[in-house]
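All protein chains of the complex are present and in place, except for one that has been dropped.
Entry: chain A
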Amino acid sequence: MTNHDTGHEAGNELATQAPGALPDKFADPGHPEHHDRLGDNDPKANKKAERQVVVLFAVSVLATLGFLVAYFTLPPGETPESMLRSNLALGLGLALSLLGIGLAAVHWAKALMNDHEKSEERHVQRSSDENRAGAVAALKDGAEDSAIGRRGVLQGAMISALALFPLAIVVPIVGNVGGDWNVSKFRHTMWKKGTKLATDPTGRPIKAADVTIGSVFHVIPEGLEEAEHPLDEKAKAVVLLVRLDPADLNEAEDRKGWSYDGIVAYSKICTHVGCPVALYEQQTHHLLCPCHQSTFDVANGARVVFGPAKRPLPQLPITIDDEGYLIAQSDFNEPVGPSYWERLK
């Protein structure tokens, strides 16, 4: 009651003052009172906390020993199951070994160590005026000693030397880092007139008769393995082969001769950023890139129907040889894959 009265009177007192007499802001009431923990006053609680810390450290010791046992008795083995079993045993051992130490230390700090907050003063970061003046003077003295201000030619020579020497490091890096720097390789793939279309990854040539309507073949050029850099060549040359009902196929005038009996071949490298366009939907004749969902319509020159790609997939002109194997008529007539600045030059 008395407490309350004090507050109430204080309120009244404030209310009767002229507003000008009050400060603009409230004042900081100062540090709040410290609240003791249970263990600060009860020796039993204190002892209990200590025991808990000891137990946690003991858990860590036992877990480390458990880890060692698991290491020697559980090899990863030959199957994912045995491997994951070993992983679980080792992992639980190590985790408990670490958590035991961690939780023990934190519990110790929170329950047993002195928890009275302390206060320390801060100082502004700025140096004192004397120190600033001293710093300026020191630099001036140094500049004076070197006389750099009065020696213009020396200054220029020094700057030139320092500016030029990194070239000796940068030029060899730039010169070598890009291989032969022959970026025109983007334009060509290893497809040429007469190259047989082969299945990926077995490399078996494909007969036109084996391609049924609606089926999809992942195709590489025959002889890919013999290329100098098979992976680089494959990254450009992979093709998707689809046979459509010729009635469904709409071909541009200038590409009438590029397909064979409803069989069309398109570059598998997305024209957006180069993922393999691998998902074919038979009903709609749509090809979907799983990376960014560019969708291409195979029945209509692989034009883009949705997504971030702009250009259709390049088409590989194909035909058959005497034995009925599918072969390329030529290389692609444009660079495959993502766009780049000088693509059309």
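Convention: contacts are C-beta pairs under 8 Å (C-beta built on N, C-alpha and C of every residue); 3 or more make two chains touch, one makes a residue touch a chain; residues count from 1.
As a working rule, contacts and distances are computed from a predicted model.
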Undepicted complex member, UniProt protein name, chosen from "Spore germination protein KC", "Cytochrome bc1 complex cytochrome b subunit", "Sugar ABC transporter permease" or "Peptide/nickel transport system ATP-binding protein": "Cytochrome bc1 complex cytochrome b subunit"
Residue of A:K196, A:K234 or A:H285 touching the missing chain in the full complex: A:K234
Residue in contact with the excluded chain [from A:K47, A:K185 or A:R204]: A:K185
Residues from chain A at the interface with the omitted partner, ascending: 1, 3-4, 6-8, 10-17, 19, 21-32, 71, 75-80, 83-84, 86-88, 90-92, 94-99, 101-110, 113-115, 117-122, 124-125, 174, 177-181, 183, 185-186, 200-201, 218, 220, 229, 231-232, 234-236, 238, 268-270, 272-276, 278-279, 290-294, 304, 306-311, 337-345
